[in-house]
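Take a look at subunit A:
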Amino acid sequence: MNEFPWLTVLIAVPLVGAVVAPFLPKANPVLAKQFGVAVALLTLAVGVAVAVQYDVDAGMQMQEQHTWIEAFGVHYALGVDGLGLLLILLTALLVPIVLVASWHEGDENPAAFVGWTLALEGLSLAVFAATDVFLFYVVFEATLIPAYFLIGGFGREGRGAAALKFLMFQLGGGLVLLGSVIGLYVVSADQGSPSYLLGDLAQLDISTEAGRWLFAGFFIAFAVKAPLFPVHTWLADTTEKATPGTSVLLVCVLDKIGTFGMLRFCLGLFPEASQWATPVVVVLALISIVYGAFVAIGQDDVLRLIGLTSLSHFGFITLGIFVFSTQGGTGSILYMVNHGLGTAALFLVAGYLIRRRGTTLISQMGGLEKATPVLAGLFLVAGLATLGLPGLSPFVSEFLVILAAFDYRWYVGAVAVTGIVLAAIYVLWMYQRTMTGPTPPEVEGTRDASVREVAAVAPLMVALVLFGFYPAPLLDVANPAVESLLSHVGVSDDPPTVDPADVPPHSYSEGEAH
Partner candidate 1 sequence: MDFTKPTIEYAELSPLLIVFGVAILGVLVEAFLPRERRYLSQVVLSSVGLVAALVATVWVGVDLGKVGDGAARGLVAAEGTVVVDGPSVFLWGLILVFALGGVLLFAERRLEAGVSVFAGQAAALPGTEAERQASTRGLDHTEVYPLLMFAVGGMLLFPAAGDLLTMFVALEVLSLPLYLLTGLARRRRLLSQEAALKYFLLGAFSSGFFLYGVALIYGFAGSMQLERIDAAVRANVENQALLYIGIGMLAVGLLFKVGAVPFQAWTPDVYQGAPTAVTAFMAAGTKIAAFGALLRLFYVGFGADRWGWQPMLWIIAILTMLIGAALAIVQTDVKRMLAYSSIAHTGFLLTGVLGVQSATELADGEVTSLQAVLFYLTTYGFATIGAFAIVTLVRDSGGEATSIQRWAGLGRRSPLVAGVFAFFLLSLAGIPLTAGFVGKWAVFTVALSAGAWPVVLTAIASSIIAVYFYVSFIRLMFFTEPDGGAEGEVASVTSPSILTSAAIVIALAGTVVLGIVPGPVLDLAAHAGQFIR
Partner candidate 2 sequence: MDDVTPYIILSSILFTIGCVGVLTRRNAIVVFMCVELMLNACNLALVAFAKQHGNLDGQVAAFFVMVVAAAEVVVGLAIIMTIFRTRRSASVDDASLLKY
């Protein structure tokens, strides 16, 4: 462990940036933004460096471990596996994009906007890299503070209440999680010396009953985070009031912690309880998929709508996790990444749209396509990604999840698949009402997407198309992580019902003989 502490550097860069940002000279507001983008790009570079060194088959790697609070058995322990790496890269990619795309969103106080964003980035990266449950919990909760100030400080009227609601849900879930984290300590201490290291905890012999209680605590917290029905109601309010950039950070990065946690902690620490809870979780996931989509269809606020689509998407991710198969697991991990890319694009482009129209209400938009074809095109591509069009990366993950769900129980797959129709409705109806139709006179001269705006979302678009046709890089990273997780849980994929050995070989020439 004398290697260069890449992960610490990765986390430290944005955090240092966050601390420095408020002290930049106020006279030049652009400086703070440039600084933010520079730090975010530097973080991305470190992230790429981590990815380059990553060995696909080596499991948890680049580990760092230092004792932190000895009395609690707490370590400052970091490491990445396939799951963590993908989310780290997603985070590192999205933050510079968000900063560039929402160049003017934080104009009231650019230094604060940049500072909180970078703080959120650093803490999120720490969440994905933490291999100590206590450390995870600490940063998991700590991410809320920058998120709170981003929501409450920037955005639209009513954001204070939205920020409060957000924080209350998250802290509520977090405190429930605290109960389980403490329980984990007690169990760990009962079996020798207490330790919070994931590696040590996975070895614990947790009794069935204790495991289920602890699982419940973890799951509830992650369900609030993810979010799942019925603890999702903070989501719509938050995305509605926050700036689109903030929403990207929230929905595309922060919420991933929920599903990330389900994979890493619920399945990793409580395999028995996870399987025990599967029926309930699957039902909640299905409700989220269908319910989220329906509620999204009924929205008139474009940001709220996009926020609610994520409820549906997180339903898919959760479903994939809890059907326990390689396709489901990999599909979920991929879904996290792809949802991050697609929804980020949708939020950011919606943000451009809102800046131009000065309203978020879909019913007051319309007819913009003619004046701003590029913007409309970007919006459409992002929307198509959201509805899972083949050829764009979300399709691959959605397909894998549906496949796995169908494999689990055919009717689960059948219910989940309705999500793709509903997705088509909410995306296309939104597009229809915002972009198409006769062009109102006040819209005629609207400026099309600027170079900065296009450049900001271009990487997302490229990634969406690239991974739609060639998801192999993502799959290569995700597969080993899922396989080791499933073998830890102790499940294997169902074999096909038709065993090739049972089918008599016949070919065309043989058929001809009839």
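Throughout what follows, a contact is a pair of C-beta atoms (placed from the backbone, for glycine too) under 8 Å apart; a residue touches a chain by one contact, two chains touch by 3 or more; residues count from 1.
Inclusion criterion for the candidates: all candidates are chains of the complex that A comes from, given by their letters.
What you see is a predicted model, and the numbers here were worked out from it, not measured in a lab.
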Original post:
Since the rest of 1 or 2 are in the complex but keep clear of subunit A, which one touches it?
Top reply: 1
**OP:** Report the residues of subunit A in contact with candidate 1 in the complex, numbered from low to high.
**Re:** 68-73, 137-142, 144-145, 148-149, 152-153, 159-161, 163-164, 167-168, 171-172, 175-176, 178-179, 181-183, 185-186, 189-194
